[in-house]
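There's a structure below that I have some questions on.
As you look at this complex, bear in mind that one protein chain is not there, while each of the others sits in place.
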Amino acid sequence: MTSTDARTVEAGNGSRPPNPLLKNLSAKIASVPMALTALVIFLGCTGWTVVHSFTSSKLLPKLDFVGLDQYDRLWSTRRWLVSIENLAIYGICSLIFTLVIGFTLAALLDRKVRFESAFRTIYLYPFALSFIVTGLVWQWLLNPELGIQNVVRSLGWESFSFDPLYNPDIVIFGILIAGLWQGTGLIMVIMLAGLRGIDEDIWKAARVDGIPVWKTYVLVIIPMMRPVFVTALVLITSGIVKIYDLVVAQTSGGPGIASEVPAKYVYDRMFSSQNLGQGFAASTMMLLMVAIILIPWAYLEFGGKKRG
Amino acid sequence: MADVTASTNGNGIPATGLVEGPRGAKPKRTFSRGNIFLYGTLIVVAVYYALPLWVMVVTSLKGMPEIRMGNIFAPPVEITFQPWVKAWAEACTGINCDGLSRGFWNSVRILVPSVVLSIAVASVNGYALSNWKFKGSEVFFTILMLGAFIPYQVMIYPIVILLREMGLYGTLWGLVLVHTIFGMPILTLLFRNYFTSIPMDLFKAARVDGAGFWGIYFRVMVPMALPIFVVAMILQVTGIWNDFLFGVIYTKPEIYPMTVQLNNIVNSVQGVKEYNVNMAATLLTGLVPLTIYFVSGKLFVRGIAAGAVKG
Amino acid sequence: MKPITGILAATALASGTAAFATDLEVTHWWTSGGEAAAVAEFAKAFDATGNQWVDGAIAGSGNTARPIIVSRILGGDPMGATQLNHGRQAEELIEAGLMMDLTEIAEAEGWKDIVNPSTLLDGCTVDGKIYCAPVNIHSWQWMWLSNKAFEDAGVPVPTNWTEFVEAAPALEAAGKIPLAMGQQPWQQGGAFNVILTAVGGIELIDKIQGQKDMDAAMGPEFAEVWTAFAKARDMAAKSTVQDWNQATNLVITGQAGGQIMGDWAQGEFQVAEQTAGEDYTCLPGLGLEAILDTGGDAFYFPVNDDPEITAAQKELAALLLKPEVQVAFNSKKGSMPVRGDVDLGTVNACMKKGLDLLAAGNIMPSREQVLTQDTINEINDLLTEFWADPSYSPEDAQKAYADIISRAE
Partner (left out) sequence: MHSVSIRSLDLHFGAVKVLQNLDLDIFDGEFLVLLGSSGCGKSTLLNCIAGLLDVTDGQIFIKDKNVTWLEPNERGIGMVFQSYALYPQMTVEGNLSFGLRNARMPKAEIAKRVARAAEILQIEPLLKRKPAALSGGQRQRVAIGRALVRDVDVFLFDEPLSNLDAKLRADLRVEIKRLHQNLENTMIYVTHDQVEAMTLADRIAIMKGGQIMQLASPAEIYNRPGNKYVADFIGSPSMNFLEGMLDSGRFTTSGETLDTTAYPFSGSTAHGPATMGVRPEHVATGHEMQSLPIQADVSVELVEPMGSDTLVWTQFAGQTFRFRMDGQAEVAPGDTIRIGIDPAKASFFDQKTELRL
C-alpha cells in the first residue's frame, strides 16, 4: 500500500504483459503442423478442388471456368447415376444391417454367455483386415465356379444359383455381404461397450416390474444407448461414402458398371480419363453428400447440447 | 430369453453354459429352448465370420489340381507350403517376380516412420489443445475434426500438387506425410481427450515446478499417456498397413505397399489363376494386423473403438 | 520370368565397366507372358550399350498404368522413358513442355523415311516436332478362332463374322462359349470398334468418330452395328472371365469359339505353342473389311535435368527403331514392326496377313488417335454396361453413344 510506484520500478519484467503473439510460443510452434494441416489441406485443398470443379481442366489443372458444365455432364452420365444409386442402396442397407446385426450380436453376447471372448474374437477379426483382402476373399467365395455355389451344387443341389458378383441386378449386395462381414464386428464391440455401460439396476427394475426382456431392450435399453447409436451411425456413414478399395478388389465396378461407386468414379475420371474437372465436380458432389448427412447430425448433437 | 438370465440349478451351482449366482428358485434345464436358440445363433454367425479365414487357410495349403477338383471348404488332402513360398518370393507383378516380400518390406518402411511421425505430431497437438489453448487453437481443432469427414477424393489431387512442389511426390516420405495428415484428426482427438482427462492440477503443479511446454510434455504427460500411445499405435499400424488408396496414388511401383502389390498380383493374371498362391498372398498381407489383433485383443478393441468414438 | 532377372543381373555386372553407365527407368504395362518376353529384348539391347534398363512394369491394363505414369511425370518424378499409346494421351503433357523433343534424333536416324505407315509418326508430332518413338504397330482388327472348338462342334471354321454368327448355335450345342470376352470395359470398347469397322465400314467410323457426324451416329447403318454387337453379347453370355488373356486362354483350350482381340493375343498363342492356321485361325477385320488400325505403342521421354539421363534417353530412343531391335521385339510381342524395311524372318500365317495389309496401305487410325481418353473411357463405360445388362436395348445404347460423341472434342 505504501509505495506502489517504487514497486513498479523494481518489479522488472513481471510488470509488463508479454507480447500476446509470443505468449505460449512453444505451444504455437508445436501446433504449426496442425494449423497447416487444417488450413492448407482440409480448407485449402478442399477449396481448391471445389474451385477447379468449375473449370474445364483436363490432364492439367487450369483456371478456365466453364460454369456448371462439369456438373451438367456429371448428372447426365449413366455411370455416375449408377454410382449414386449403388451408394444409396449400399449405404441404407449397410446402415440398417450393421446396426441391427451389431446390436443383436452385442445383446446376445451380453446375455452372459460362455466363451464370450471367443465369439467376440471371431466376430471382430475381419475388422483387422483391409478392404482389399476382404474384397478378394469374398470375390472367391462368391465365384460361381469355385465358391459357395459350386460347393452347394457338388452336394447334389444342381440348380442352386448364387452368383451375386456376376449379376448386375444384385452385385451391390454381393459387395454388401463382404462389407458387413468386415464392419459389423466393430459396431458390435461398440454396442457391447454401450450395453455394459448400462446400470445393472435398470435390469433389476425391469425384472421387478415384470417387463419381458425384448421389451426392455426396445423400450428402455435402446433409448438409453442413444449416444452409442449416434457414434455408430456417424462411423458407418463416414465409412460408406469412402467405399472404394472393396469395390476395386471385389468387382472392379463390374459386371458392366453395375457396382461402380462415386469414389471410384472420381479416381477414374481424374487419373485414367485425364479429365480433372469432371473428377473434381464428382468429388465436390461427394463432399456435398457428406455435408448433407453431417450438418443435421451436428445440429442435433451440438445444437441440442447448447439448449440443454 | 428371460430363461437364459435366470439359469441356475437349485443348489446354486452354475450349470453348464450358465451364469453363476442364484437367480431364481426354480431349477432350469441346461438345454432350455432359449439357450439352444442363443448358442445356435451365436455359432451360426460365428461360422459366417470364420468361414472366409478358413477358406483362405485351407486353399492356400492345397495344390492347384485339388482346388479344381474339390470344394473350397474341404481341408487339404495333401498339405503343401509351395503356394506360400511362391506368394512370398516368386509371384510376379510384371517382370518383377520377387513376390510379396518386396511389398512387405515396403509396407514396413512406410509403416514405421508414418506411425512414429503421426503419433508424435498428434500427441503434441492433443497436448497443446488440452493444456495450452491459445487464440484460434479451437478453430484449428474444429477444422481438423470436420476434415475427418471430408471424402479423401476431394483432397487427393491438390495433395499431389503440394507433394510435387515439395519434391516429395512418389517418395516414401511423401506417403508418410500423407498418412500423418490423414491420421491427424482422429489421433489428435484421441490424445486431446486423454490429456483432458488428466487432472488439470497435475499440469499446474508441473508449471509451478518450473517445467515448460516440452518439459511437461516429455516428463509428465508422455509417461502418463503410455496406454493411449499403445492404443494409437495399434490404430495407426492397422490403418496404415491396410491402406490402399494413398499407396496407389502417392507412391510408385518400387515402393508400392503390400496391399497394392497384392491387388496387382491377384488381379494380373498370366495364364491360369493360381488360387492357392493368391490366398496365401492375401493371408500374408493380412498377417500383420491379424497378429496384432490376436495378440493384443483388448487393446486392439480399445484402439479401434477409441478411433471410432468421437469426443 | 526368372531368366530375365538373370539377364538383368548379368548385364548389370558387365555394364560396370562401361564409360557411361546410366540407369534408366522405363515404365510400361507389358506384363503378360508374351509381352514381358518382348520387353526383355529392349532391355537386353539397351543394356548392351552399357547403360542399364531399370524395369518399371506396372501391372494391369493401360488404364491402370497410365494414371500412374502421368502423375509421376506431373509429380516431378519422371521416369527415363515410358510406354504410352501414341495418340492424344500425351497431348497435354507435350504442350506443358514435359516431354523431350526427339526431332533431332528422328532426323539423324531418318525416321521420316523408314517409318511405315508414316501416319505413325504423325501421332508423335505436335507443331512439327516429334515427341515419341513408335515401336510397334498394334491393331485391334482381329478375331481369333479356335479350330478345335469348331471341329468339336462339327462345323467348318468360319471365314468371316457372318459365318461365325451362323456357327454359334452349333458351338453352343457342343457346350462351348461361342465368343470369349473378358469383363473389363476396354475389352468391350475395343471389340465394339472392331465390329463397327467391319460391319459399318471405314467410312462410317470416320464419320462418327472422326467428324463427329451426328446424322451418322443416329443413322440406320450404325444401328446395324449395334445389332451385331448385341448379337456378340448374346454369344458371350457365358464368358465370365475378367482378363483378356483368360479369354484368349478359353480360345486356346477350345472352350470358346473365338475372341475379338488385338494382335497382342497372338503372343499368348505363341506361348501356348500353337500354330496359326493349324490350331487357330485369325481374321483381320473380322473377315469383312480387311483393314488394320495402326495403333500401337510408342515411347515418350519425359524431360530430365540430368544430362547423363538425357543422353541415355536419346540413346534409347534411337535404339528402339534399329532394325535388329525391331525384329527381336516384334517377334516376341507378336506385333508388326514400325519400319517396312525389316524382315521378321519366318512369320506365321497371321502375321503375314497383317504385314501384307500394311504393305498394301490398308490402314486406318486407331481409336486412341481419334478420340481423347476421356471420351474413350466414357464409351467404354457405356459399352461395358450394355454388355453386362442383356436388357439394355441396342437402340438406347446407340442414343447414349451419339450423346457422348456430341460432347466429344
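Chains here go by letter, A, B and C, matching the order in which they are written, and residues are numbered from 1 within each.
We take it that a residue touches a chain if its C-beta (ideal position, glycine included) is under 8 Å from a C-beta of that chain, and two chains touch if they have at least 3 such contacts.
Only a predicted model underlies this, so the values are computations on that prediction, with no experimental measurement involved.
K.L.:
Quick one: jot down which shown chains the absent chain touches.
P.N.:
Answer for the hidden chain's contacts among shown chains: A, B.
K.L.:
Tell me which residue among A:17, A:156 or A:210 touches the hidden chain in the full complex.
P.N.:
Hidden-chain contact among the options goes to A:17.
K.L.:
Since one chain has been left out of the picture, which residues of subunit B touch it in the full complex?
P.N.:
Looking at subunit B, the ones touching the missing chain are residues 199, 201-202, 204-211, 215, 219-220, 223-224.
K.L.:
Of the residues in subunit A, which ones touch the absent chain?
P.N.:
Residues touching the hidden chain, for subunit A, are 1, 4, 7-8, 10-18, 23.
Everything below uses one rule, namely that only the chains that are shown with their structure count from here on.
K.L.:
Taking each chain's centre as the mean of its C-alpha atoms, which one ends up farthest from the centre of subunit B?
P.N.:
C
K.L.:
Could you please state the distance in Å, as a whole number, between where the Cα atoms of subunit A are centred and where those of subunit B are centred?
P.N.:
Chain centroid spacing, subunit A to subunit B, equals 15 Å.
K.L.:
Would you mind pulling out the distance in Å between where the CA atoms of subunit B average out and where those of subunit C do?
P.N.:
Chain centres of subunit B and subunit C, defined by C-alpha means, are spaced 41 Å apart.
K.L.:
On subunit B, where are the residues touching two or more other chains?
P.N.:
Correct list: 249, 267.
K.L.:
Going by the touch rule set out above, which residues of subunit A reach two or more other chains?
P.N.:
Where subunit A meets two or more other chains at a single residue, that happens at 252, 270-271.
K.L.:
In the complex, go through subunit B and note every residue touching subunit C.
P.N.:
Residues 92-97, 160, 163-164, 167, 169-171, 248-249, 252-254, 264-265, 267-273 of subunit B touch subunit C in their complex.
K.L.:
For subunit A, which residues count as touching subunit B in their complex?
P.N.:
Residues 20, 23-24, 26-28, 30-31, 33-35, 37-46, 48-50, 61, 105, 108-109, 111-114, 117, 119, 121-133, 136-138, 140-141, 146-147, 150-151, 154, 181, 185-186, 189-190, 193, 212-214, 231, 234-235, 238, 241-242, 244-245, 248-249, 252, 262-263, 266-267, 270-271, 276, 279-280, 282-284, 286-287, 290, 294 of subunit A touch subunit B in their complex.
K.L.:
For a test of understanding, state which residues of subunit A touch subunit C in their complex under the given definition.
P.N.:
So the residues of subunit A in touch with subunit C come to 58-60, 73, 76-79, 82, 144-145, 166, 168, 252, 254-258, 268-275, 278.
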